[in-house]
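The block that comes next holds chain A.
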Amino acid sequence: MTPMTPVPYRVAARRADLADTVTLTLEPVAEPIAEPAPGQFTMMYAFGVGEVPISVSRTGPVLEQTVRSVGAVTRAVCATAPGRILGLRGPFGTGWELDAAKGRDLVLAAGGIGLAPLRPLVLAALADRDAYGRIAVLIGTRTPDDLLFAAELDEWRARGAQVEVTVDRPAPGWSGHVGLITGLVGAADIEPALAAAFVCGPEIMMRVTAQALIGRGLPAAHVRLSMERNMRCGLGWCGHCQLGPLLICRDGPVLPYERVLPLMTVREL
Partner candidate 1 sequence: MAPTLAVWKFASCDGCQLTLLDCEDELLALAGRVEIAHFLEASGAVGEGPYDVSLVEGSITTPADLDRIRHVRAVSRTLITIGACATAGGVQALRNFADVREFASVVYARPEYIATLAESTPIAAHVPVDFELHGCPIDRRQLLEVLSAHLTGRRPDVPAHSVCFECKSRGNVCVMVAHGTPCLGPVTHAGCGAICPAYGRGCYGCFGPSPAWDGARPNTRALLPWLDMTEDETRRVLSTFNVAAFREAAVPEGPGDDAPA
Partner candidate 2 sequence: MTHRHDRTLKVGELARVEGEGALYVRVRGGDVAEVRLDIYEPPRFFEAFLRGRAHTEPPDITARICGICPVAYQTSACLAIEEACGATVDGPLRDLRRLLYCGEWIESHALHVYLLHAPDFLGYHGAVELARDHRDIVERGLRLKKAGNTLMEVLGGRAIHPVNVRVGGFYRVPARAELAPLAEMLRRALDDALDTVRWAAGFEFPDFVHDHEYLALSADRYPIEGGDLRSGAGRAFPAAAFEDHITEEQVPHSTALHARFTDGGTYLTGPLARYSLNRHLLSPLALEAAAGAGLGAECRNPFRSVLVRAVEIVYAVDEALRLIAGYEPPDRPAVPVEPRAGTGHGVSEAPRGVLYHRYDLDADGLITAARIVPPTSQNQTAIEDDLRRFVAARLHLDDAELTRRCEQAIRNYDPCISCSTHFLDLTVERT
């Protein structure tokens, strides 16, 4: 066993969330990996096909990972049937550090598949509801059909979270928000100065959302983002996940907004 050896996990359940996105429930075949914190990721291995970084979308006694099929490896992972085995290494990287936001209002902003890494954070906050102020979950997707975890959102609402969804392109029958996620920032029912924000999505979406939140008065020091870079090891050896001074697998993926902002604005860094 070396840090590069995948640990076998059995797919206990497979749920097709969207046309191209699947949530897998994973059980260790023997020794489990350490319990991931919300925001951390694992390297998932599909036999013979390859390995990719995927965040956990539920952690604790039940481990779930939500994967969008975009290429060879994610296609193979998504296609894995219940009962079959995948490899996991990890967990790697920094978590959302929810504890540091104790007592504050929470804004969670997700773009597309970015909701997956935020889900364990929502669940953790709802499980310890009294430790936080108001909780607003802002979600941007392309179309209503691309809305991840749609069936769960009402439950989050019922447990005291405000959940707002906006779509780029509405479908017939859509009565919700239309437009960029920044349009939802104003609707978040929070006290900005006393809030903390957690943002995950495409880089450009994270930047404008963070700006909008800060524009409403949310302290920049309380904004965290989850970054994405090519990764081959997850261990800080392969060099691929560099973003300027950062190794995203080690120093990230969750990072303070203020730390990444100057790096995000440099082209091709």
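Criterion applied: all candidates are chains of the complex that A comes from, given by their letters.
Note that in this section contacts are C-beta pairs under 8 Å (C-beta built on N, C-alpha and C of every residue); 3 or more make two chains touch, one makes a residue touch a chain; residues count from 1.
Just so you know, these numbers come straight off a predicted model, no measurement behind them.
Of the candidates listed (1 or 2), only one touches chain A in this complex, namely 1. Taken in their complex, chain A has these residues touching candidate 1: 48-50, 71-73, 75-76, 268.
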